[in-house]
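And then chain A:
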Amino acid sequence: MTLALFYIAGAIALAATGIALTRVNAIHALIYLVVSLLAVAFIFFLLGAPFAAVLEIVIYAGAIMVLFVFVIMMLNLGNRGTVVEQEMMNPSVWIIPSLLCLILLIELSLSIASLKSETNPIVVSAKEIGISLFGPYVLAVEIASMLLLAGLVAANHIGRRLSKMDQEKDEG
Partner candidate 1 sequence: MTGTDFLALSPIIALAVGASVLLLQIAFLRNLKLTTGITVVTFLACLFFLFYITKLNHQTTPLLLVDPLSTFFSIVFVLCACITTFISYEYLKNRPGRNDEFFLLVVLATMGSIVLTYATHLASFILGLELMGIALYGLIAYPHQDDMSLEAAIKYLVLSGASSAALLFGFALLYAITGSLFFPDLLSGLASPEVAVGPQSPFWARQLILLGSALILAGISFKLSLAPFHMWTPDVYEGSPAPITGFLATISKGAVFAATLRLYVIGEFHNFPTIVTGLTILSIISILVGNLLALRQENIKRLLAYSSIAHFGYLLIALIAAGTLTPNGISAIEPSAYYLAGYIFTTLIATGLIAAISSSNNEENANLSDIAGLFWKNPLLALCLSVSLLSLAGIPLTAGFIGKLYIFQMGVEAGAWLLLSILIIGSGIGIYYYLRLIFSMTTDPSSSRSTLAPALPVTVSLITLTILVLYLGIYPQPLMEYLLWNT
Partner candidate 2 sequence: MELLNLLIILFIGGAAAWVGEHFSKGLSRWISLLFIAVAAVSLLEMLSNIPAPTFLKDPITKDPTTWLIHGRADWIPRFGISFELALDGLSLLLVVLTLFLGAVSVIASWDEIDKHQGFFQANIMWTLTGVIGVFIALDLILFFLFWEVMLVPMYLLIAIWGHEDKAKAAMKFFIFTQVSGLLMLLAMITLAIFVKDANGYWSFSYFDLLDNNLTSSLATFIMLGFFIGFTVKLPGFPFHTWLPDAHTQAPTAGSVILAGILLKTGAYGLIRFTVPLFPEASIAFAPIAILLGASGVVYGAILAFGQTDFKRLVAYSSVSHMGFVLLGVFAWNALAIQGAVMQLVAHGLSTAALFMIAGALQHRLHTRDLQKMGGLWQSMPRMGALAMFFIAASLGLPGMGNFIAEFLVLAGLFQVYPWLAVVSSAGLITGAIYSLKLIQESFQGAPDDTLTPPDFSALAMSAMIAMLIGLIVLGIFPQLVLDISQPVINALTSEITL
């Protein structure tokens, strides 16, 4: 039963990602990406990581993707983006990288299949994650906070500058 669910979810994730890649309209692509992320979240759940599954939905499918949708709407790319996208769909652009990725994928699947897999995954609860995050990995949390600070400061600086430049352009 679990196995069947796993394969269904996996198939959905793969298909949704594939469709997301081939859409010419950015919003459509994003919606498919959200579907793909939801499928991945389900796989996490099946593997015994409910917390990771929830995070996947809340943060990736929720926050980040919605942010993307907003930004794309705000930028108001219109048909220009679609035209560019259509040009990029030319097989000469993607055929070689895809082939290389396919080879890599086959090799990976064969290799991973050779590993001795755990049949009964252990369920990791949110509490355990919390304990390890504030136990052995407390430093990782702290460093991550600094990382976010760096990102924030950098984004603030670059963003402010761009908006100022835009203003100048508008005035000029």
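In picking the candidates, the idea was that all candidates are chains of the complex that A comes from, given by their letters.
Heads up, the rule we're going with is that a contact is a pair of C-beta atoms (placed from the backbone, for glycine too) under 8 Å apart; a residue touches a chain by one contact, two chains touch by 3 or more; residues count from 1.
This is a predicted model, so every value here is computed, not measured.
Here chain A touches just one chain among 1 or 2 in this complex, the one numbered 1. Residue ranges on chain A touching candidate 1, taken from their complex, read 104, 107-108, 110-116, 136-140, 142-144, 146-147, 149-151, 153-158, 160-161, 165.
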